[in-house]
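The complex appears here minus one protein chain, its other protein chains still in place.
Here is chain A:
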């Protein structure tokens, strides 16, 4: 424990380096802005900023992207509460009680509770992250390729099962991602696959091209087709934040702790990010909370539960990323990409080989959460002013960042063409309701999954039962199967009860209207 605290202390000192601190503050500001702007999602924002980190020191690059990730879970709360515009899907639950509290003439109070929830949830989760990452990494050291393959399968199954669309479409999206990842020179046999005699394809398709295209260009094209029809802003009653008193916070400490723990655990599950955490925490309070009957009418619990869980999911999502090399969310998938671009493969070895970097990242999360709340408290007015920018101008700049992202990878215009192609694919995915997350995670995790699978086959003489007979691999595979079966069981139950949603009970879009 002393060792952990010592290294964490060194991490805090490293964060005080002017350039690292600059990156941290920059990441927080950009993350808040990304959170505020509807149409620019948190993952898209992190993707678009990735090219600017190419030449940075890896620690500063990860600090910048992690800071964006943390603050992106908070920025959208302002617009949800003040204007009824969720900057991020994460903040849809805040429409129900946050906006309702604002309508009752208490927007400053709603913003104050949001700040406290983000602060407490984020810090509690960061503590758990520091405590848990090392033991998880040490446990993972005993893993062999079958265990890794099983964990990757579990991660991919979670992404599919936790989505909100068609299960079949999600699986098709994943298959397409795995296929795209297989383009290029095969790592085991050295054979060219799907290169179509194009030299650049021999090096494979960069996952960043897929991400920037599908998330960035695809989203902009979808919004352009709708004529950039964002709703005009109504005047906010206030852009001030009024913090609750200590005694008020203590009255909801149990709920705050419960939601933070829930958010942290959901963050650890690969594929489940801040959005799932936010909705689940709200759902738990709606069903089991002390004031469950008042949820949706502007109560504190409806604000604190989703916000604390959303910010707490960040610390959770960083654990599998650092300890296993498996991203727990879309944003951590991009951060994994940043590690790989700098030649570092996160995983069990990272705690031994790059512990200084890991603890600097840990420390930056603590500092980042505090800076985020300070900025959120004092700079809310200029932050929400960004909504005055016309959507067409913001979208044009998103396209500019997409172009830069594609051109910066290999300085090759072919990557730009590929990105445009994936942009059109992203648009078609949105149009025909195929989820993009499985595609992107398939592209990122595909090579790792293939390598683990092929190495297992080579090591165990093509005995595929090894994935089920080894204790850890078998358990994880069983979990993956259960995860994938959940939506199917839900569908059967839903059909019996006449409700088409998986569990048969969905949270209404407007609980206040109940």
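By definition in this document, contacts are C-beta pairs under 8 Å (C-beta built on N, C-alpha and C of every residue); 3 or more make two chains touch, one makes a residue touch a chain; residues count from 1.
The definition used in the following text is that contacts and distances are computed from a predicted model.
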Hidden subunit of the complex - UniProt protein name among "NADH dehydrogenase subunit E", "Heme exporter protein D", "Tungstate transport system permease protein" or "Tripartite tricarboxylate transporter TctB family protein": "Tripartite tricarboxylate transporter TctB family protein"
Residue in contact with the excluded chain [from A:28, A:82, A:137 or A:170]: A:170
Candidates A:25, A:58, A:132 or A:424 - the one touching the absent chain: A:424
Per the touch definition above, residue among A:82, A:115 or A:221 touching the missing chain: A:221
Hidden-chain contact residue, picked from the options A:257, A:386, A:472 or A:486: A:486
Residues in chain A touching the chain absent from view: 51-52, 54-56, 86, 89, 92, 160-172, 174-176, 178-179, 182, 186, 188-194, 217, 220-221, 223-229, 275-276, 279-280, 283, 390-393, 395-397, 399-400, 403-404, 407-408, 411, 413, 416-417, 420, 423-424, 427-428, 432-435, 450, 453-454, 457, 461-462, 486-488, 490-491, 500-510
